[in-house]
Structures are given as structure tokens and as C-alpha cells.
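Every protein chain of the complex appears in place save one, which is left out.
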Amino acid sequence: MKYVQLVLANLGRHKLRSILTIASVALALFLFASLRSVTTTMAAAAQFGGARRLVTLNATGLVFPLPLAYGNRIKAMPGVTGLSWANWFGGRYGDGKNFFANFAVDAESYLALYPEIVMPADQKQAFLQDRTGAIIGDRLISQFGWKLGQNVTLQGTIFQGDWTFKIDGVYHPTDPAIGDNVLIFHHDYFDERIGRAGIAGWYIVEIDDPAHAPQIAKAIDDLFRNSSSPTKTGTEREFQATFATMWGNVSFLMSTIGLAVVFAILLVTANAMMMSARERTGEIAVLKTVGFSDRLLFTLVMVEAGALALTGAAIGLGGATLLYPAIKFNGAGFLPGFKVATSTLIIGALVALGLMLASGLVPALRAARLPIVQALRKVE
Amino acid sequence: MALVEIRDVDKSFQRDTQRIDVFTGLTLDIDAGSFTALMGPSGSGKSTLLNLIAGLDKPTRGTVRVGGAEVSAMSPGQLAAWRSSNIGFVFQSFNLLPVLTAYQNVELPLLLTRLSGRERNERVKIALDVVGLADRADHYPRQLSGGQEQRTAIARAIVADPTVMLLDEPTGQLDAKSSQEVLTLLQRLNNEFNKTIIIVTHDAHAAERAKTILHLEKGDLIEKPRVAAAAR
Partner (left out) sequence: MIPIAYNVRSVVQRPVSTALTALGVGLVVAVFIGMLALANGFSAALAKTGSSRNVLVLRKGADSELSSGLGRDVSSIVAADPHVATGADGRPLVSPEVYVLIPLAKSFDTTQIANVVARGISDQAWQVRNNVTVTAGQKPTSGRPEVCVGSRLTKRFPHTGIGQTLHFAGRDWSVTCHFTAAGSAFESEIWGENEQFMPVFRGEVFQSITFRLKDPGSFAEAQRALQADKRMTVDAHRESEFYAQQSQLLGRILSFLAVMITGIMAVGAVFGAINTMYAAIASRAPEIGVLLTLGFRPWTVLVSFLAESAFIAAIGGLLGCLFSLPLNGIVTSTTNWSSFSEIAFSFRVTPALLLVGLVFAVVMGIVGGFFPALRAARLQVVQALR
């Protein structure tokens, strides 16, 4: 501990340089953490969703509805303990610049299947009793400045006309997959306004045991195989995962860029650190004359490099970890539950250690191996 | 028995393709408690001799012993430990660490000991007191005059209570007045604290203060016994 002063004094030698070095390491790791979090958040999204929930879609494609009549037939199947359905609405609010998801659901069964949608009991009650009411995720409150009880009008893009809903409740999702920027309203009202078309965009099927998921999914699909609308059933996780894969190789691009970023900044930083270390050849020779051993000098130079790298890493990684939840970042709705994963922090810390080695090893070895007489001759 | 025993030492450097022999068969004794000045023209090997004694450099052949320990046979690790407790080295250009205060500079050699913080504090204070810089403890080197810097360096050299003090042109960068101060200080250390001092200089006035003057010329030693009176 008695050497702390010496290390601190050396770091304070060129305060600006030390600060810039720490700042550039911090920036590199902040960026690294951010970019990697895009990848991990996408991957994590595939892990969201209840294991006991299946999703049944039209096999022809996402945009094709299923007959509402399928509901009772699915419900009657063995292993099915609950059922709800929903329909994508795709309404536009205002000029449409701020997109958010909105869909019609069979409210009572839907809220029963999704305990992750948390809201005060009285609001829930009000919604269930208000046929033209809606509930919204809490992000929409801050995004549009809406208030509980006010009316909101959406313009239908798929289903024409102006649709006005009264906000009966504000929910907070406990699972990021649910989305905190969604408007949910009654399927019955929706069905009525589109002329009782009797369609459901997708069914949510609750099953008794996650282990039965494959059999039940297959049974549902078999049931409708030869009907006008064949189905495709999978677990909610698989459903989420398809959204992640829709990004294509964006996540690969992100990790590549992240690596390039880290490498680029670390190169420059390591170089700067090595150059400053070189200026001190003379002083290291003096310390050796005083009796500092090679090993001690090696350690001191390493500790110095480590202090810069690790401080920078702590700021960068810590900053990213704290910043994103604080500003409720969700990538414009594309990256719900965006956060810096523990694995990212660990890799970031390893990167910092790598930087410490890369920038400290050469000067530290040089310090340790420095032939005193030659170095002193340069000084004298 | 002499404190410093140099026996039949050869030292040569390789410069490009040329071999330069600095010493051949040099033998020299320096007694404990002595104050020796090494003089000679540039390239005569004064500094090399000092470096050999301090264990900063190794002889090509022969042995160097200081206080009975064979310096020339030690490993770099042993040398570092040995140097920290046996050698006090002072440079022509002071070589204080610019980022440390006078106090911290003086404390450096003590960091290598097992002394507690309080003990270190006591000894640094004494050392600064001896060189007359107690009131400059918190100054950084750039805030000190050349003479003060060199006295700080001397305090650093004596703080670990070394067996021998080696000074390489300690007055080379100082004005006349500061030089006198430093030399007087060295004499005091020699007389009052019985420190063994070896000083390399080509300033005849500085050499006058020593008890013994050794002349090196092309690696050969010409001893000139000093008149004792000048030591006062």
C-alpha cells in the first residue's frame, strides 16, 4: 500500500493525458457494452415468454387471420387449460411518426393468461366493463403525455376509420417481452366494428405442462391441417425468437463493429500509454539505483497501466449499465428490456485486463530489464 | 580491512566493433569512514568505477567487494536489495522524481524496507533536518533551487543509513555558493556521522574537501595523499 502514493503521483504527472486515456477507454467500453447489449437483448428476447403458453398462427403467414371458430375446438383439446385470442390492429396515432403496437384482445381471458401485465385492480375492472375502453403500457404515458381517463383516437390503417378509446388503465409489464408501449383494447368491439368478420390474428394457448408443448402444438396443427386455414403452433419463446431472427445478421454486424471499435480505440490508447512510459526511462533508472528491484518496478508500471484501464472500464461499463435503464431505452420499441448483461460486464472487464497487459507489458518489461548504466548515461 | 576492496578488475566496453578497455587489473582499497575524491579527465573511468562499486555495472573480470559482500557476484535481484540498504547514490543532475515532493523523494528508499509509516516519517524528517531542508518537505523539485535539489538528493542517499555514499559530480550543475553548501554538508556527514563518502569530480576545489584524492588516468590510478589540514 505504501506504493500507492508513487503510482498516484505518476498518474498525476500528465493529468490531461491520464484523463484522456481513461476517457477513451471508457468510451470504447461504453460502446462495446452498448453494441453487445443489442445482441444479448435480442437473444434474451427469445427467452422471454411463458413456457406454458403456445401461440397458434395461420400457417400461410403472419398477416393471415384464423377463424374465431377455432377457439372452442382448441379449448376442448386435452392439456389445454386456457385460451385467448388477439388481433393486430395497426392503428396510427397522430402523424404516425411515433409508432407503437396496438391490438385487440379478448380482454378477460387475455389478462388471465398474462399475469405479467400488472395494473391496479380498479383500473382492470373499469377496462373489463368498458367495451370501448383500452389499457396502455406505462411508456406511452410518458411518450405522449396521455392521462388516465382521456380519449385517444387512432386511425386504422388495415381497418379503416377513426377509432376512439378511453384509457381505462395503465399497466406495467413485469416481463420485457410484453412491451410497455402497447395499447390493448377489446376484441369484441373490434369484431363488431369490422362487421363481425369472426377473425382472430392469433391464439394464445395455455397448457398444463411445458413438457407437453411439442405434442399439444402438433395436435393443434393436425386438427386444422386440412381445413381452409391450416395453423402453425409453437411456444411463445419460438414466436419471440422469430422476431429476433427477422433482424437478419444485424446482430452479427453489431458484434463485428463492437470488436472493431474496441480494438481501434485500444490500439491508440495502448500506444499513447506506451509512449508516456518511454519518457520515464531515466526515472526508472534512478529508482533502480535507489534499490527498487526489477520485479517491483515491473509491478508498479503494470499497476499504473491497470489503474488507467480499469478506471476507464469501470466508468464505461458502469455508465452503460446505469444509463440505459435510467433513460428507459428500448431501441424505439425494437429492443424491449434493453440492458447490459452480466456476461458483457465480464467480457468488458477482461478487455480492460487485456488492455492493461497490451499497454503495460512492454513498458513494464522494459522498466524491469532496463540496464541502469545506459539509461543513466542518457539522463546525465 | 578496507570497506571497498577492488581486486584485479578489468572493465571493457564494446562500442560498435571497437573494444575499449577502461580498466586492466585495477586494484584499490577504500577504508571505512574515509572521504575520497576520484579525479581525472573525461573518459578516464571515474563514473565507471563508481558504477562498479554501486553494483550498477559488472566488471569484465575481477572482484568488487563492499563491506565484505561480493558485489560483482550478485544477481540483479540481490543487487537491488543490497543497494537499497548499502548504497546512497547522488547524481550530477539530482534526478529527483518530479512528481514527488521532497519528502516523498527522500522516503523512496525507505519504501523498500519493512519500516512502519511512523518510523519512515521519523527518519525522513531527520534526513531532511540534516541537510537543512526540513521546511521544504512539501515542495516539489521544480520549486527548489539547484542546491536544494541536490541536498534533497543527498538526504535521499543517507536516509536508509547506507554503508557508503557515492556521488557522481554532485556539484557539476551548481553555482559556487550552492557547491560550497553541498560540499560542507558532505564534510559534516563524514565527520559527524562517520559516513564513508566517495565523490567523483573534476572540480579541484571540490576535491580539496576530501581526505583522499585519487587520480585516474586512462584507467590507471595515481594516488595523491592529501594533507590532513585541508580536510577541515
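Order of writing sets the chain letters: A and B. Residues in each chain are counted from 1.
Keep in mind that, in the parts below, a contact is a pair of C-beta atoms (placed from the backbone, for glycine too) under 8 Å apart; a residue touches a chain by one contact, two chains touch by 3 or more.
Predicted model, so just to flag it, every value in this text is computed and none were measured.
Taking every chain of the complex into account, the absent chain touches A. Of the candidate positions A:A28, A:V170, A:V290 or A:A305, contact with the unshown chain belongs to A:A28.
Listed residues A:Q5, A:T132 or A:Q155: the one in touch with the omitted chain is A:Q155.
Considering the whole complex, the residue from A:K2, A:R17 or A:K339 that touches the absent chain is A:R17. Residue A:A264 is the one among A:A112, A:A264 or A:I346 that touches the chain not shown. In the full complex, subunit A touches the omitted chain through residues 14, 16-17, 20-21, 23-24, 27-28, 30-31, 35, 59-64, 90, 92, 96, 99, 155-158, 160, 230, 232, 242, 245-250, 253, 257, 260-261, 263-265, 267-276, 278-279, 332, 334.
Everything that follows uses one rule, which is that only the chains that are shown with their structure count from here on.
In whole angstrom, the spacing between the mean C-alpha positions of subunit A and subunit B is 64. Of all residues in subunit B, only 51, 54, 56-57, 76-77, 80-85, 87, 89, 91-93, 95, 97-100, 104, 108-109, 111-112, 117, 120, 156, 160, 168 touch subunit A in the complex they form. Residue ranges on subunit A touching subunit B, taken from their complex, read 2-3, 5-6, 9-10, 12-13, 282-283, 286-296, 372-373, 376, 379-380.
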